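Dropping a structure here in structure tokens format, bear with me for questions.
Showing chain A:
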Amino acid sequence: MAQSYSLFLGCIMPNRYPAIESTTRFVLDKLGIEIKEMERAGCCPAPGVFRSFNKPDWMVAAARNLAIAEANGADLLTVCNGCFGTLFEVNHALKNDEELKKDVNARLADLGYHVEANQEVKHIAQVLGFDIGPYGIRDYLKRKVRLRGAIHYGCHFLRPFHLKQIDDPEDPTILEDYFEALGVELIDYRRKHACCGAGGGVRAGHIEVSLEMLGEKMAAITEVGAEAILDICPFCHLQFDTGQKSLNEKFGTNFNVPVIHISQLTAFAMGLDDIGLEYQTIAPDFKLEAVEL
Partner candidate 1 sequence: MIVAFLCQNCAQGAANTAGVQRMRYSDEIHIVRVPCAGRAGAREILHAFNNGAEAVAVIGCCFGACHFSDANLITLRRVKIVKKFLVEMGYSTDCVTMYTSRAAEGDTIVGDFEDILERKYDPETPPCPGGAK
Partner candidate 2 sequence: MSVFKNPPCVLDSGKRDPTIEETLKAAGFDPNLCIQCGTCTASCPSGRWTAMRTREVMRKAAFSIEVVLSDPDIWLCTTCYQCYDRCPRDLQVTDAIIALRNLASARGFISDKHRKTVDLLHKTGHAVPINDRIRKIRKELGLPELPPTVYCYPEELEKLGKTLFQLPPRPEDHDEEEER
């Protein structure tokens, strides 16, 4: 039986970086993974802002998304750390707390949904980096890339550790191994595992602070001469992409490092030329260099 996932789009991917969506679909298709659409799904909702305003409401909205995936009969797949953070946490909470599940279902009933929390919530980076893995992916590659890349993990993929238990958040290797398999030469930089500054409603509420955090990361990334930032989350992607422009305007810097999502880079290595970098704010003319196998 072919593997299938309910693909959760979220907000930023379809509404800001559609190329991440198109490359994700391309990659899943090449891997022979069936995509079940999640009609009527909404915002995950974002773990920073909405959970902060009203955690119970946030749970209900997230449970609604989980319910849509359950009705599809396929585990939920996210392409974003924020969505993963929310949906994983709520799914986990519902799995482990019958009382909570009852309460949430009582409120969901009014909206016409019911959640069982009997499925898994997965991140695309887990599927690529672990399920398929750095060895497995070789079978699907048409070419490799020549690129000095700096990885940015983001926060909600690996943390909090006791919930996620995917890899050690202080020194993970899952993405390093994977990107290396695609041909990337990886460079470490200071505070590699620190936050990009976007989350928690800080980008929305305190853009200056959010940019300062980004600036610190960007300075470290440029210092080591990375040619691209490799990420796994459209929100980090947005922060790095548009944030560099804002930094340049505000602080007179001249950051210009292209930002590439794991799906985009994988699609490229699988032979897709148009991975949508031209639509991005920073370095729209950047071209990936291919290395034939």
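As a convention for this text, a contact is a pair of C-beta atoms (placed from the backbone, for glycine too) under 8 Å apart; a residue touches a chain by one contact, two chains touch by 3 or more; residues count from 1.
Inclusion criterion for the candidates: all candidates are chains of the complex that A comes from, given by their letters.
Quantities reported herein were computed from a predicted structural model and do not represent experimental measurements.
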In the complex, what candidate makes contact with chain A, out of 1 or 2?
-> 2
Parts of chain A lying in touch with candidate 2, wherever the complex brings them together = 9, 11-12, 14-16, 18-19, 21-22, 25, 37-43, 45-55, 57, 60-61, 64, 85, 107, 110-111, 155-156, 159-162, 169, 194-195, 197-202, 204-206, 209-210, 212-213, 216, 274, 276, 279
